[in-house]
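Missing here: one protein chain of the complex. Every other protein chain is in place.
And now, chain A:
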């Protein structure tokens, strides 16, 4: 009876843990989708509200899309790695002692021990895949951060004059200030509101109350876009990428079965994200030095 009870409890615990892991993975996907959607909403609202250019909208949307799903499938990466390996003229020779040494300039047809060579080829492909993923991650990090910083700096250095189209008809001071007027039809304004743009916005958007509040809102929008995109990058490229991030050891044992609302889906350390990117660069430099010396 004791054995049966302990066995039942063990089975229940194992089942709970398995269901917990399955639900955690599903929730991770849901989290990525929601965060990506929030980024798209912010980008669209910035375009609608502050009349940014269409190129700004398209560029930000492309960056958001790349961060949402940063890596191609492993099949494509494996094919690319195999292509690189086919072009490589380094052969693998196995010594009688069991060790395998790479000789530059050898032909591939002289490989010995197919099973060991296949296993080593698989490891080589995996290493190449990891290296490609790290390069993609580095490129996305620098691209995303540089683009957002560029937009923020440009907004701060060159603030927008929202009332420049209203040059002919200033609103009266003591009346409703930002109420649209049917007599304001000028550059970009129709009935006193911004309605134009590429997507024929029929509802219209009122001008801000003042230039200061308008530019302040614009900067806040751009900072929020930066925060959301960096968080999404940390989630997709570092925490959930299975490259070099190790989830911190769990202090308490998991007694949850995934259905009580206390599933901790992800733990994003932002400082470790930047540290990982910078160290990854250093590691790549070390690898390049090693390969050069060899």
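The rule is simple: a residue touches a chain if its C-beta (ideal position, glycine included) is under 8 Å from a C-beta of that chain, and two chains touch if they have at least 3 such contacts; residues count from 1.
Assume contacts and distances are computed from a predicted model.
Missing chain, UniProt protein name, picked from "40S ribosomal protein mrp2, mitochondrial", "Eukaryotic translation initiation factor 3 subunit L", "DSC E3 ubiquitin ligase complex subunit 2" or "Isoaspartyl peptidase/L-asparaginase": "DSC E3 ubiquitin ligase complex subunit 2".
Among A:7, A:34, A:69 or A:122, only A:34 touches the chain left out of the display.
Across the entire complex, the residue among A:8, A:22, A:62 or A:149 in touch with the chain not shown is A:22. Not every partner is drawn; the one left out touches chain A at residues 22-24, 26-27, 30-31, 34-35, 37-38, 41-42, 44-45, 48-49, 175-176, 179-180, 182, 191, 195, 201-206, 209, 213, 220, 231, 246, 248-249, 251, 259, 261-272, 275-276, 279.
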